[in-house]
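Apart from one protein chain that is not included, each protein chain of the complex appears where it belongs.
On to subunit A.
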Amino acid sequence: MIATIADWLGAGCLVAGALLALAAGVGVLRFPDALSRMHAATKPQVLGVLLLLLGIALRLRSPADLGMILLVAVFQLATAPVAAQMIGRAAYRSGRLDRGLLDADELADRGQGSGSAGPA
């Protein structure tokens, strides 16, 4: 009984995760500039992967697999924003952004001279 419920919940998670990943892909394709695209590549994508992992966990249910899945989730959460930041920063520094779409730019107000502060 419980196994059936877990299986169906897992299936639901898999479908929802796949849909979110699809929406993320559509966003990456459709958004007007690189910075907006990185939004699509972080939020729905990360939640999509987490839902897929949850779905898999609900169907596998063995401790070894759960450990691995947890690890994947943690690293996904930790690395996706870093990757997005690196791409966003590169896009900004190389000027590949549509200024017509920006309401404000307080990074430009800071002055380009001190562009590389800190070894981040």
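As a convention for this text, a contact is a pair of C-beta atoms (placed from the backbone, for glycine too) under 8 Å apart; a residue touches a chain by one contact, two chains touch by 3 or more; residues count from 1.
The criterion applied here is as follows: contacts and distances are computed from a predicted model.
Visitor: Absent chain per UniProt: "Circularly permuted ATP-grasp type 2 domain-containing protein", "Multisubunit sodium/proton antiporter, MrpE subunit", "ABC transporter ATP-binding protein" or "Transglutaminase"?
Guide: Going by its UniProt entry, the chain not pictured is "Multisubunit sodium/proton antiporter, MrpE subunit".
Visitor: By the contact definition given up top, give the residues of subunit A that touch the hidden chain.
Guide: Missing-chain contacts on subunit A: residues 20, 23-24, 26-27, 30-33, 35-36, 38-40, 42-44, 46-48, 64-65, 67-68, 70-71, 77-78, 80-82, 84-85, 88-89, 92, 101-110, 117-118, 120.
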